[in-house]
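Left out: one protein chain. Kept in place: all the others.
Coming up: chain A.
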């Protein structure tokens, strides 16, 4: 429910108000409360006086007589320094303030500091003879009224506390103090210092997507996983309440399921294809069910409960389906047996948003909004603790990718406050490498052919980045998306990657390619898909 960290905030200041959903950040408007308090009867006088005084103190030095005349004639009744002469306020409806909700100390300070007199200084400045005895008296009485008012009505007693600070101040920051958070706030490209160099790879990587599909109503939520590509070349994408299947070979679109009947707020929170065969799709829902679909028969096979809140992450390990929810737990379902819940793993303290089984099926990696990365043994039972709890990330861990080249090598990416891609030896729990990418890491995908990793990012550039591993030299940046790139999936032939972004588009990128040796053989296999793609280059299709 609560999220101390909220990855769905974008760092851009134009959209930086706390979400109503996160109850922890309750915002108040302290400066407003000053005005509210001023409606308390006695206080009006003080305030009006204060304002009139603020007006007069603008003038400095001796004025010419005509200037004074003019000023006096145009000024309002508030200009009069005599409190008795002033007309009573004509405010009809009185505001009754809720004192408990205000920071009185702060308000009184704000009032005081907005009135630029403290008796002598303002009177001394005025040399034009307007500072009559009468006025000075008023000022003094106002000041004493104020402190009396403060102590009696507002319950603030200056004598109660003392504000102290240590005389020897902290050392000033040294050297170059360029704020490293600058990258979060600026959309400029200056921060991209190490520009990509194409010399790192011999193959050609097109900078433009080979295809763009519309994905209307794709939820802009960092914590969900809404994209999966089966080994039968069918792409499953969840658009709010509906799961669509897009056949990458034929371009045919099927609607698999719709959850509109479950209520207006119901939505699909995750999709994941079974590893082999492409016959079954697991669908996680906003009300905590994990539903298994037989795609060929277009039939719902079984509904598995267990979570009390939305299921944002799914991962298959043969017959075991792991699901992670907003209720902080991970459940391993054995989809073959009636009593499907084989283990409930409680290692996280906030929403689980990333789950990935290692290729050898021995380790489950889980990332959550509590900034933790947990590694679980396949044999983990409900009572077991994670093999490792890794807390190096400083933000939510959603992007998880197991290396297809090395056993026990895992790449993870952190959210806005972290912005790092980290590499782990999952056997020893050691962090091998960490690189700051400069923006929220939403998804990671290894190149199945070479030691390269593709990362997708949020604000400010919303780009995809291809890195060489282990040097982490930037090979290529792919721009195009206009909002953060939330999900990625790789095609079964391993050559193209689809990215789904909050700009409600899916873009296909031809980033990976088999090494030229086996190129011919592979080409033959994917000829149909490849040929279709080149013809339809940059043509936009609607998924529904």
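FYI, a contact is a pair of C-beta atoms (placed from the backbone, for glycine too) under 8 Å apart; a residue touches a chain by one contact, two chains touch by 3 or more; residues count from 1.
Basically, contacts and distances are computed from a predicted model.
Its UniProt record calls the unshown chain "HORMA domain-containing protein", which is the correct pick from "HORMA domain-containing protein", "Cullin family profile domain-containing protein", "Cell cycle checkpoint protein RAD17" or "Mitochondrial ribosomal protein L28". Annotation: of A:270, A:328, A:412 or A:499, A:328 touches the absent chain (contact as defined above). Interface note: of A:416, A:439, A:462 or A:499, the residue touching the hidden chain in the full complex is A:416. Residues touching the missing chain, restricted to chain A, are 1-2, 4-6, 9-11, 13-14, 16-18, 24-31, 103, 106, 109-110, 113, 159-177, 179-182, 184-185, 328, 346, 349-350, 370-371, 389, 391-395, 416-417 (touch as defined at the top).
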